[in-house]
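Quick one: the structure is below, questions incoming.
Removed from the display is one protein chain of the complex; every other protein chain stays in position.
Residue numbering begins at 1 within each chain, and the chains themselves are lettered A, B and C in the order written.
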Amino acid sequence: METILAIVIGGLYGTGLYLMMRRSMVKLVLGLALLAHAANLLIFVGGRLVRGVPPLVANGAIAPPDGSADPLPQALVLTAIVIGFGVQAFLLVLLKRGYTLMRTDDLDDMRTTET
Amino acid sequence: MNSLILSTATRLLLPLMLLYSVFLLIRGHNEPGGGFVGGLVAASAIALIKFSSGLERARAALRFDPITLVGTGLLFAFASGLLPLVAGMPFLTALWWDQKIPVLLKAGTPVLFDLGVYVLVVGVVLTMIFALSEE
Amino acid sequence: MISGFALAVAAPWLSRIAGKHGGNLLAMLPAVLFAYFLGLVQPVTGAGPISEITRWVPTLGVDLSFRVDGLSLIFCLLITGVGTAVIAYTGAYLASHEQLGRLQAYLLAFMASMLGLVLSDNLLALFVFWELTAFTSYLLIGFKHHEDKSRGSALQAMLVNGLGGLCLLAGVILLSNIGGNTSIVALIGQADAIRAHPHYLAALLLVLMGAFTKSAQFPFHFWLPGAMAAPSPVSAYLHSATMVKAGVYLLARLSPVLGMTPEWVGIIAPIGALTMLIGAVMAFFLTDLKQILAYTTVSMLGALVMLVGINTQESMAAAMVLLIVHSLYKGTLFLVTGSVEHGAGTREIGELGGLRRAMPLTAAIASIAALSMAGVPPMLGFISKELWYESSLQLALGGIPLVAASVVANGLGFALAGVVAYGVFFGKPAHPDPHPHDPNFAMSAGPLLLAGLGLVAGLFPGLLIEPLTGAALTAMAFDASHYHLALWHGINPAFALSLLTFALGAALYTGRERVVANLGRLAGMGRYGPKRLYELSIQKSLAYARFQTNLLQSGYLRSYVMVVVLTSVVMVGLSVTWDKVQSIVVPALDVRLHEVLLAVVILGAALMMARIGASLAAVAALGVVGYGVALMFYLFSAPDLAMTQLSVETLSVILFVLVLRSLPEAKSLSSRSTRIRDALVAATAGGLMTLFLLIVLSEPFQSRLSGYFNENSAPLANGRNVVNVILVDYRAFDTMGEITVLAVAAIGVYALLKMRKGEGGSR
Partner (left out) sequence: MSLLLVLPVIIPLFTAILALLCWRHINVQRGIAVVGASCLMVAAVTLLLTISDRGIQCVQVSNWQAPFGITLVADLFGAVMVVLAATSLLAVTVYSLGSVGRALEAVGYYPLIHVMVAGICGAFLTGDVFNLYVCFEVTLVSSFVLMAMGGERQQIEGAIKYVTLNLMASAIFLAAIGLLYGVAGTLNMADLATVLANEPRQTLVNSIAMLFMVGFGIKAAVFPLFFWLPASYHTPNVAITTLFAALLTKVGVYALIRFFTLIFVGDTGLTHTVLLVLAGLTMITGVLGAVAQTEFRRLLSFHIISQIGYLLLGLGLLTHFSLAAVVYFMGHVIIAKTALLLLSGVTQRISGTSELKELGGFYKESPLLSVVFLVPALSLAGIPPLSGFWAKFAVVKASLEAEQYVMVVAALAVGLFTLYYMLNVWAEVFWKDRPVDHPVVAKAPLVMWGPMVAMGILTLGISFGVDPLFQLANRAAFQLIDRQEYIRAVLGGAL
């Protein structure tokens, strides 16, 4: 299953990057969102996959059952998801503000600071 | 948006959702859940008021300025880190009270920390939603 | 000695206070220093060098070790002596100028740096002062800063010197690395080893670059005439006694370390000779007094460098005497030019003549100086020329071109001495000016003194010059015990050459107008000189810089993204080797149907986004990806993640919709070929990532951390949800950061939406 997910991750990176190379600001944001998904999945898969044994300690037990999933990548991904959300919310508002100011979604029109 | 059904439903749902959010917060240390998800549920409860009865009502129901909630949440989490410093331990060391408080299972600085996360998430989400709806 | 130097360094600040009280007061400082150094002549020539060390940056091998020997003493005396004259002169010359105080401050700072340069025994300290002289002279040359021309000249001087300075820096570091020491005295001890080192030639060339740019040798000579934009007293100081001589000083100073090799003689002497000729010839065709002086300076610098290049005891002695002579007469003549301009209002020789009557004192001073310049006995100039010829004649066949060049250059010099003194002050008044007059005391005293010294020194060479040059020769590792200096050397080949020089000079002076008229057309060739090269290289670099910057920094975000992606692909691709790719182990396909379906849905939704672009449908597809990922988390034992991802995804979709409803439907903006190109790049990057991940996944894996978390969560951390315990306890610091990010994002959203247009007010 790791192999398949590796392909999915590659696909997410590819489409994300493709969207980022478009001229539309909205596509850019969508692309970044895909990139974030890809990175999160990558960390998750990097810690290897385990089916159906979450790292929870049963009431009264001392440790999670043997063969339970690696909890650390999960914690890392959780942090990354939340951070990603914060960034994305800001990005969306930036996009909105940009559109209100410039009345365009075309990134090629946004070169006034450099030319 | 001001439909009667929605506002009635909200009035009924609101306490339930808030309760559920607190439940998620508390159980988080032992089962899936935690401050973040709990906070999101609580925030959506308030957001529901906004959609049913308008921004002013939602603000009134919240009582606090959401930005202040953000600050308060950070402060709680931060304080849970500072307390151990007083006891001569490193920043954010978990300290636990010996006595078990019923319902809450055990009380300690990690719980305070999670509570901070909860409050902050409510503040953050509502700041965003309120600001976006004021446009 | 240290105290004297400290005072000089403090001078800029002193002068700022005293600046308003006139230049005479400030001239006291160099005068006192001059007296002080004069007092050192006896001990130094008698008992040998005096040195003193202060630690400065021992970590980098830089100390302020000052050492007074004959060589540095000659320079010190020139620097302070001419400095006294110049500073006193300046106070009167620019009496009413509002920035006089600053100019005086720069002059004093410059003097201090110059002193530091010639006194330092530490190569790096010497370099520090070297650069300081360059910068202070930059400020001096650009004194008339409101004029474009002044700014340009200052920049040009600074850049040429900067170029040399950088080479010198490399040379100095190389030299100290080879010799293992930064003290010049110590390096002299290692001279043989250094000359035999494979890096010798590189070090020599780098040092020469420094010396040649500073001393205005061909092809770097052009900055010197350009620097004439400075006020006359500044020119007098920079171009007679100080700045430009620093290069000669450096060569002389390092000759015991680097000299005495075929490379040294073979490179330095010809360049010196060439510079000498070019300077003299160019000067001959000019009509502006200051420019003439500038080019003759170039010529004499060439001569000095040539003599140092010949590197025999005689040539070094000749160089030392010539150095003194030149400083004295050239300083005088520059100051006189200032007085002439001050009095007559022009510097064009065509418009000047017969000023003798209106400015008798100035005329007298100028004549004395010019005689020295012409090398007529009994002036010191005559002695130097004799020595010069003698030392050149000692060379075997190779010396013939040098001798010939010297005679020609001196002949031209003789003629030009006539031009600047006789032509201006005697003869017919060419352009009757309303008020030419002799300047006041402060302006006359300096030149008078300098010119007088030249005369006295010529008559009594044994008095001061002989011991000084003798000590200087000792400093340059020659045995000077039998060294003797006299005005009259008897009738010998050198004297014959002198006579030849006079004859040539006289002929050139009388025939000057005809020669200039006939050859004047050739003067246009100057346009193709190194100055043009300098301008071109600046222009071309600028143009290239603009071109490259516009190319790279195009403003197109998509090309930035593309470059970043390609860079990543190349850099990572560089390191992924083929055998690694082959080592990928595809595990036995342990899959369930619903998982594969889920994977296909995620991938499909993502690909759909790429096709449909920017619309609510794309947002829905993004939602599908997000929920799919959440489900994947759930399937693989991460309920917390699934829950979080689910709620976050919902929230982001809501935000997306809230924002997107105010935006128009996006059109497809790129052409088909662009899209294909981008898709290829993106696919390569994605494919590489997959490959990379597969390589990693093929390796066995053992977490070093998770076992500990699993064992201790319940007993020690009081939590049974290990992931949550990690978040609020083991790695609570991360979570602290995470919620801070959220808080900041909220502020950001608030700030962006609340800010009204025009409130930013930053630009």
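The criterion applied here is as follows: a contact is a pair of C-beta atoms (placed from the backbone, for glycine too) under 8 Å apart; a residue touches a chain by one contact, two chains touch by 3 or more.
Bear in mind the structure is a predicted one, so any value in this text is a computation, not a measurement.
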In the complete complex, the chain left out here touches which of the visible ones? A, B, C
Applying the definition given at the start, please give the residues of chain B touching the unseen chain. 65, 67-68, 70-72, 74-75, 78, 81-82, 84-85, 89-94
Residue-wise, where is chain C in contact with the chain that is not depicted? 55-60, 99, 102, 124, 127-128, 131-132, 135, 138, 142, 145-146, 151, 154-155, 158-159, 162-163, 166-167, 169-170, 173-174, 177, 541-542, 544-546, 548-550, 552-553, 555, 557, 560-561, 563-564, 567-568, 571-572, 574-577, 580, 689, 692-693, 695-697, 699, 701-705, 708-709, 729-734, 737-738, 740-741, 743-745, 747-748, 750-752, 754-763
Taking the full complex into account, what residues of chain A touch the chain not shown? 20, 25, 28, 32, 35-36, 38-40, 42-48, 72-73, 76, 79-80, 83, 86-87, 90-91, 94-95, 97-98, 101-102, 107, 110-114
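What we mean here is this: only the chains that are shown with their structure count from here on.
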Based on CA centres, what chain would you say lies at the far end from chain B? C
If you average the CA atoms of chain B and of chain C, how many Å lie between those two points? 63
Indicate the whole-number Å distance between the mean C-alpha point of chain A and the mean C-alpha point of chain B. 25
Rounded to the nearest Å, the gap separating the Cα centres of chain A and chain C is 50
Could you check chain A for residues that touch two or more other chains and list them? 54, 56-57, 59, 78, 82, 86, 89, 93, 96
Where in chain C do residues touch two or more of the other chains? 639-640, 644, 648, 651, 655, 659, 720-721, 727, 735, 739, 742, 745-746, 749, 753
Can you tell me which positions in chain C touch chain A when the two form their complex? 550, 553-558, 561-562, 565, 586-587, 589-592, 595-596, 599, 602-603, 606-607, 609-610, 613-614, 618-619, 622, 625-626, 629, 632-633, 635-641, 644-645, 648, 651-652, 655-656, 659-660, 662-664, 666, 669-670, 678-679, 681-683, 685-691, 693-694, 696-697, 701, 703, 705-706, 709-711, 713-715, 720-723, 726-727, 731, 734-735, 738-739, 741-742, 744-746, 748-749, 752-753, 757
In the complex, go through chain B and note every residue touching chain C. 28-37, 40-41, 66-67, 70-71, 73-74, 77-78, 81, 91-92, 94, 96, 106, 108, 110, 113-114, 116-117, 120-121, 123-125, 127-128, 131-135
So in the complex, which bits of chain A are touching chain B? 54, 56-57, 59, 78, 82, 86, 89, 93, 96
